[in-house]
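Excluded from the complex is one protein chain; the other protein chains are retained at their positions.
Chain lettering (A, B and C) follows the sequence in which the chains are written, and residue indices restart at 1 in each chain.
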Amino acid sequence: MSYNWSWHIEWQTPYEFHAHGITNVFFDKQTDFQRIMLANLHRFGKTLIIDGKIQSSVEDEYIYHESLVHPLLLSLNEPKEVLILGGGEGATLREVLKHRYVRKAVMVDIDSTVIDVARNYMKEWHAGAFEDPRTELVIGDGYDYVKKSSEVFDAVVLDLTDPMRESTSYKLYTKEFYEILSSKVRDGGGIVTQATSPSFSLEVFSVINNTCRVVFGNSHPYITYIPAFDGLWGFVASIKGGGSIIKSEKVDEEVKERIVGELKHYDGPTHASMFNIPKGLRRILNFEKKVSTESNPVVVPA
Amino acid sequence: MSYNWSWHIEWQTPYEFHAHGITNVFFDKQTDFQRIMLANLHRFGKTLIIDGKIQSSVEDEYIYHESLVHPLLLSLNEPKEVLILGGGEGATLREVLKHRYVRKAVMVDIDSTVIDVARNYMKEWHAGAFEDPRTELVIGDGYDYVKKSSEVFDAVVLDLTDPMRESTSYKLYTKEFYEILSSKVRDGGGIVTQATSPSFSLEVFSVINNTCRVVFGNSHPYITYIPAFDGLWGFVASIKGGGSIIKSEKVDEEVKERIVGELKHYDGPTHASMFNIPKGLRRILNFEKKVSTESNPVVVPA
Amino acid sequence: MSYNWSWHIEWQTPYEFHAHGITNVFFDKQTDFQRIMLANLHRFGKTLIIDGKIQSSVEDEYIYHESLVHPLLLSLNEPKEVLILGGGEGATLREVLKHRYVRKAVMVDIDSTVIDVARNYMKEWHAGAFEDPRTELVIGDGYDYVKKSSEVFDAVVLDLTDPMRESTSYKLYTKEFYEILSSKVRDGGGIVTQATSPSFSLEVFSVINNTCRVVFGNSHPYITYIPAFDGLWGFVASIKGGGSIIKSEKVDEEVKERIVGELKHYDGPTHASMFNIPKGLRRILNFEKKVSTESNPVVVPA
Partner (left out) sequence: MSYNWSWHIEWQTPYEFHAHGITNVFFDKQTDFQRIMLANLHRFGKTLIIDGKIQSSVEDEYIYHESLVHPLLLSLNEPKEVLILGGGEGATLREVLKHRYVRKAVMVDIDSTVIDVARNYMKEWHAGAFEDPRTELVIGDGYDYVKKSSEVFDAVVLDLTDPMRESTSYKLYTKEFYEILSSKVRDGGGIVTQATSPSFSLEVFSVINNTCRVVFGNSHPYITYIPAFDGLWGFVASIKGGGSIIKSEKVDEEVKERIVGELKHYDGPTHASMFNIPKGLRRILNFEKKVSTESNPVVVPA
């Protein structure tokens, strides 16, 4: 009979979940850090799932990765050195390397198994980015790396798992961490972080935005809908010294000039759709007072 | 124990579903037309569910209803007479009646039980709109009403259930129907229809848009994220004779001038977020060639 | 479309659940004690669900209620006065009243809403038993009733919800309670309790059995499969003074002589199927050492 029997179930809260039919499991292993599953979802094709959260699917990963990388990098003046924390699939790296000005991209991921799975099964994601001569791959804890590093970067891209109390990822969304990070960014450079879902963890998005605003003196929240995440997704960019984000009208021109290769999601109108935040959500972001700290961090509800 | 046990499960396809915990069922009845359930969802509060599809929730119904009504009505020059097909909750009617220029609003719904449930349990939705002297409520089939009516309207708002083969609702998304409808709209008037979800039935959205484009000579698709629908939602507006849709920059001013009462979702930036459609989706809409007809209609996958 | 969307989901543990399609909800209310839902399940028809646990369905309630009542009552010598704790549907009462010798049946249930729902919607269960002149109905706490009562009974039937820590029902499965109860049973009389599921809470079944064995000096565990409970169900009977349980070979004769009306589940071979416990389970019951006490009670896992 025709009812699907192999399922990935993603819990948003104890009272809500989304279920996706799996047609095949390619890889499934518990590492020291997390359970890593690479499965074929009926709807999205090959999909990386970590600890029960869809990380990205072959069909729509470009939406997340283009949205994470390009608004910030196109807003900066010739960013040359970029630091990526997380991003094990190699797709954030791929997008960063599309920028003509980039000469060095350091990527730090904690779990070598994710990298191995990406290398062996996920060529559509990294597309050879790990082999790019500008790439420097570090297996290690992002927090420690930043703390100890003496390097300074033009841009930092935080492509981390959501802040959860059980993992240590929540530390990388706190005031303390952003303050350290700020000292590793050149004036006129910037940082951007994924900021969880405005649909399912609105307060987390809002507090991350406010924490960036407090630490960096400015923040530019933006959102886009990502099918494999079953909702809106939030991002926050900040620019050290307070430069502004590129205007919609300039996006297509800058893309043409600065980016090698095709973009499938990001262009002028897409930029407008992302940075124009609907009224209800805008109000919440504007009135947010909370700051995430190590002793009182925000974490996702499920 | 703490696991939720009473669930509404909404199937997007045989390979995907979203589940919402129910804390209480207020009303549950099979009528001649459909199964109508009014339940309290843990996340959204009081929610109307028809044949397994969430129609609207007390918490976020304003997003859908404001998005459906205001872009079209604010784009028209003093719309006075408005026809609403469907919209049993009374909330579309409520939004229409907020427009100063509106003198008459005819609402046609097929199922009197929906109206009864709305009157008895859903005051937050209709907010007295059924009692407004400008309201004319008709219980009957929308298709028949339009066919037989000799009236002409400034605006028609189609607030119908999704096109499904088992119901007859699919007929109200076809070329044949739009052609009849066109004859009941004044020059310079317009129609707007909900157009299903770009997230779960993209082809349906795209074909409805193209069908409007073909019949009315122009179409203005737009989208917004609706939490209770677990995804993006699509709408299509067309203006008879080809007038244009209001610009983002003018929205706040027109709202102030023409609308009595507060809006919670719709304003200038929200308008920009809705009418700027991301690149991937825009391309699909642009290249669509199919038209929905009575003999070959589009229908949702589940 | 054909996918069912209204579901009752019963959790056995955080890693297992059974889901049943609901075609209609007749009644759904949170009382001071519990959430009571009466729903029509596609498979079982009208079904009473309390706090997420199926209590009994119109289609197969006879299996549970006949199994609970008849083995004990047919093993006793002319039981005349019977106490029932719980059993709000009235079906345990109905089975007790089928015994010719019974002159008085006192039923104590804590939640009057259950009784009201039974009276109004569940005639198939009680079948008029509440109106039988031998019936004495008490709304109150079973524990308190037994403690304060000065009556003595020939048989006590414990038809309670499963022992859960959040409710106070766990107290009625403890050594302390059974000791009080023992003083209210005549010599040669007996008690029987539902004892949860050997399929999903084997330890609870086994400990209840051992607790009865310790308090009453003997215990007769038995099991039967109940479709609406999705597994085996356990019961424990004890006879004060140590009389024996009726033999399979005698059951049909005694049923004929002592019971007014038809039985649909219980007869000689059924008795043999229930009291012959498979090897693996038998071993666990035999070696059980734990006793449920008020300070260290057994409770179901979910």
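Assume contacts are C-beta pairs under 8 Å (C-beta built on N, C-alpha and C of every residue); 3 or more make two chains touch, one makes a residue touch a chain.
Because the structure is predicted, anything quoted here is derived from the model rather than measured.
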Only these shown chains touch the missing one, namely A, C
Option from C:H18, C:K80, C:K104 or C:R134 whose C-beta touches the chain left out: C:H18
Among the options C:R43, C:K147, C:K247 or C:K290, the absent chain makes contact with C:R43
Even though one chain is hidden, which residues of subunit C still touch it in the full complex? 2-4, 13-21, 41-43, 63, 199, 224-225, 227, 230-232, 248, 263-267, 269-270, 272-273, 276-280, 282
Counting contacts across the full complex, list the positions on subunit A that touch the omitted chain. 1, 3-11, 14, 17, 24-26, 28-30, 37, 49, 52, 164, 166, 301-302
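Following the convention adopted for this analysis, only the chains that are shown with their structure count from here on.
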Copy pair subunit A, subunit B: interface residue numbering same or different (half cut): same
Tell me the angle, as a multiple of 5 degrees, of the rotation that maps subunit A onto subunit C over the C-alpha atoms. 180
Subunit A to subunit C: how many Å between their CA centres? 55
Could you grab the centroid distance between subunit A and subunit B? Build each centroid from C-alpha atoms only and quote it in angstrom. 34
Do you know which subunit A residues sit against two or more other chains? none
